[in-house]
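Left out: one protein chain. Kept in place: all the others.
Up next is chain A:
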Amino acid sequence: MATVNDDAPPTTSKSREMRDAALQTFTETRRDTLLGRTVTINRPRAELYAYWRDFARLPTFMDNVERVDVLSPTRSHWVVKAPGGRTVEWDALVTEEKEGEMIAWASTEDADVPNSGRIEFRDAGDRGTIVTATIVYDPPAGVVGRLIAKMFQREPAIQARRDLRRFKQLMETGEVATSSRTRAQMHEEAA
């Protein structure tokens, strides 16, 4: 996607055109915002892929995802935390998949929070595996939009960055770091 003298990923481009061109490669539905986040994890590629592919386990490191029900090898149902103890739900489909390398998904047509993206795993030699999440979503608009904005609580880019860091912590250390002192404090922070 980059020009001849620029190898930077399109998600980091200053040019709207570049980012739009990259968006086109993603889904048939037109969406507005593209974000990319990369983390290097000191574990083998196959292990990371396998953990991620079992979508029911994603809530262990995705803070705002309450539950993922796996309905079939390609269809899953997502239950995501919203303010006031409520939840927002949608179905997602695996649109493309390369064993050990890449999983792409898209929410179904009727989703309140249309989103799609892919997660890629590449070997990084001694350093383990480079994991890149690319996420496409509609910026919030209207009533539902405001709900979504609150639901994400923070900018999705930050949320994605934090989720990837927690994934790294879990894979590298077997646990997600917390600085809480007591269980009560930890639950308060997770709410």
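Here is the rule we go by: a contact is a pair of C-beta atoms (placed from the backbone, for glycine too) under 8 Å apart; a residue touches a chain by one contact, two chains touch by 3 or more; residues count from 1.
In this section, contacts and distances are computed from a predicted model.
Not shown: a single chain whose UniProt protein name, out of "Glutathione-dependent formaldehyde dehydrogenase", "Aspartate carbamoyltransferase", "1,2-phenylacetyl-CoA epoxidase subunit A" or "ABC transporter ATP-binding protein", is "Glutathione-dependent formaldehyde dehydrogenase". Summarising the interface, chain A meets the missing chain with residues 40, 42, 127-128, 158, 161-163, 165-166, 168-169, 172-186.
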